[in-house]
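Contents: one structure, followed by commentary.
And then subunit A:
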Amino acid sequence: MPLLQARNVSKNFGGVQALKDVSLDLPESAVLGLIGPNGSGKSTLLNIIAGVEKPTSGLVTLDSKRIDNLRTNRVVRYGLAKTHQIPKPFSNMTARENVAVAVLYGRRNIHSPTPALEEADRILSMVRMGSRKDAPADSLTVQEKKRLELARAIATGASILLLDEVFAGLSPEELKDSIQLFKKLHDELRFSALVVEHVMRAVLSLSQKVMVLEEGRVIATGSPDEIVHDEKVIQAYLGSKNPAA
Partner candidate 1 sequence: MNIQKPGLTLYGLFIVMAFLAAAALLFGVAVSSILVFLLIYAALAYSINFITGMIGYVDFGHVLFMAIGSYALATLVSYYGANPLLGVGAGAVLGLVFALGIGLVILRFRGVYFAIATVVLVLAAYNIVLQFPQLGTGGEIIFNLTLQPLTPYFTIWTIVLIEIALTYYVNRSRIGFGIRAIKSEEDAASSVGVSPQRLKLIGYMLGGLFGGAAGGVYSWSTSGVTAGPAFDFTFSLLMLAMIIIGGVGTSIGPLLGAVVVYIPSYFLLTSVAQAQPLIIGLLVIIMALFLPDGIVGLLRRSNERLRLVLE
Partner candidate 2 sequence: MQAKPRRLAKRTTAIIVIAIVAIVIVSGGGTYYYINYVAPRPISCTLPSGRDAIKVGFTISLTGTYNVEGSKSLAGIEAAACWINSNGGVTVNGKTYNIVLDYHDDASSSSNISPLYTSIITQDHAQFLLAPYSSGLTGTAAPLAEQNNLVMLSHGGSSDSIWTKGYKNVFGVLSPASTYFNNAINWLKANHLGDKLAFLHSDDSFSTTASVAASRYAVQQGLTVVYNYSYPSMGTQDLSTQLTAAQVAGADDLLGGGHYADGLKIVQQLSSVGWTPKFISLLVAVTEPQFQQQLGGAANLVTGPSQWETTVTYSPASAQTAGIPWYGPTESQFVDYYSKQANAGSPTYHSGEAGAAILVLVNAIHNANSLDTTAVRQAISGMHIMTFFGQFQVDATGKQSAHSMVLVQWQNGELAVVAPAIVTSGTVKYPYTGS
């Protein structure tokens, strides 16, 4: 029985159809990659699953409970957490306070600030940001901000992470470092993850399974190997101005 399911999800923005009949299954502890050209509907799908947007039609369920009609903060209670494509740190707080918010309001049942801050320190060390815990969030580098997003998502106690381009905009070394970190975290925490990514290399090395969207439709699903050799996928990427990196 898969943990997270989306069934026939469609979304219209005004007259534009951003998603058409998209379905996906995310089993426990699995990593599903979601790729596609710009504007193919990846972020929209992620937003619908996270409760940021409501689908025009279709269902999203978590352990057979419907979650597509819930607000984002309720979805978090069910164990889903999403990072932001453009990091949105709480700039009026330090890094550890940022993470402490997630600890306090996630599903961890930690309700007082002092233990929450201690827990935050632990999570920051896990994402290798222990030395930056007292830095004001707006003074962090882009990579650190992306890590902070990840730390906050983990801190909610989520069993499913929705990662929106956490590997974008990093230098090759940083990318390598991040991929390694992700693998380590995944081994430790056994979460399942839906990874939306432009950086093909990251997706292919992380995911057990990859789904390809084009113009709001699923054009291919399969293992990373199969996807790389899929005709339709190659066409979709060559046809767009931004081929895989």
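Here is the rule we use: a residue touches a chain if its C-beta (ideal position, glycine included) is under 8 Å from a C-beta of that chain, and two chains touch if they have at least 3 such contacts; residues count from 1.
Regarding candidate selection, all candidates are chains of the complex that A comes from, given by their letters.
Only a predicted model underlies this, so the values are computations on that prediction, with no experimental measurement involved.
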Result, touching chain for subunit A in the complex among 1 or 2: 1
Subunit A to candidate 1 touching residues, read off their complex: 50, 52, 71-74, 76-77, 81-82, 84, 88-93, 97, 100-102, 104-107, 111-114, 116-117, 152-153, 155-156
